Structure formats: structure tokens, C-alpha cells
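Here you go, one structure.
One chain of protein is taken out of this complex; the other chains stay put.
What follows is subunit A.
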Amino acid sequence: MPMKGRFPIRRTIEYLQKSDIFFKNTVKIMTVNYNTHGELSEGARKFVFFNVPQIQYKNPWVQVVMFKNITPSPFLRFYLDDGSQVLVDTEGKTNKEILQHVKKILGKPEEVLRAEELAKMVHSNPANFGPQKYFPRECMCEMEGQVPCPGLIPLPKEMRGKYKMQAEAEDA
């Protein structure tokens, strides 16, 4: 059974993750002004339909607001943390051109992205143990070849603290 709606591929996680625009940390708000009719806004409309979900998926802390039919010319506006605004005219551009332009001016460059990824990897060491939510393993007993969990299989007497204490007491 196929997915519902036109271009339902937009609603797949794989599609949402495909975007590579990570906004710089100073970008707080993205505003898209476009018109519902007219050829000039065609690129902006496609941008909103296809690309805005991808951008919002990768930048969950940026507020994205859409305005329809407010001004005759379509544009994008970004509000940065220091109060400055960046105006991007989209009249006559296709949605791919808009994407590339936005990535060039406000996207994090590749080196920064790679550095951040490395930093994340350093933080999340797969050798650590802990709650299942954050780490791959909780206890050593899960590994093959290690002592099985004493909750399931009782430990042999020699390993139990009780007997060790008794043996020491006998020796002493």
C-alpha cells in the first residue's frame, strides 16, 4: 500500500536526514515570505514544500515562520543572535539555488561539522557501561565469556563474600 499524499517521500526519516544545512549558532529565526500564486514565488514555494522540513529537522532550535501573501516579492529573512538580519531575495530562483545560497551564507562549514562530530564521538565512548538509554552495555555479565549475572545463575561458593569471610575466620 503506497503512502498517502503527494510527494509522501517528504515524510520519511531518510529524506529528512538528507539535508546538510546546519545553521551557524547565531541564527535564531528563519522567516520565509512567499506568495501562493505567481511564477516569481515558484522557487520559494518549492523550497517551503520540499526543503523547509529538512532544514527544521536538522536545526530543531531555529524558529521557522512562514508568511503567505504579505508582500509581492518573495524572500527569506534570517534573524541572528546579535540583532542583525540577513535578507535573501528569492525572486525567480529555483529552490535548489535558494538552498545552495543559504548553505553558503549561513551554513556551518564542513570542517566545523567534522570537528563537532569528532568531539561527539570522544564524548560517547562505546567502551563505557551504563543505563541502556545512553550506553551500549549495562553490566559486564552481558558479555560472552564473562561471569554470568548472579541474579540468574548463583555464583560458585568460592566467589561469594559470605564464604570468603568464613574461610578467613577459620584460618585466623
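Things worth noting here:
Keep in mind that, in the parts below, a contact is a pair of C-beta atoms (placed from the backbone, for glycine too) under 8 Å apart; a residue touches a chain by one contact, two chains touch by 3 or more; residues count from 1.
Criterion: contacts and distances are computed from a predicted model.
Looking at the choices "Proteasome assembly chaperone 3", "Centromere protein L", "Small ribosomal subunit protein uS17m" or "Vacuolar protein-sorting-associated protein 36", the name in the UniProt record of the chain not drawn here is "Small ribosomal subunit protein uS17m". Across A:Arg11, A:Arg114 or A:Arg160, the single residue that touches the chain missing here is A:Arg11. For subunit A, the list of residues touching the undisplayed chain reads 10-13, 16, 28-29, 31, 35, 37-38, 52-53, 56-57, 61, 63-65, 67, 69-73, 75, 77, 79, 81, 83, 87, 89, 91.
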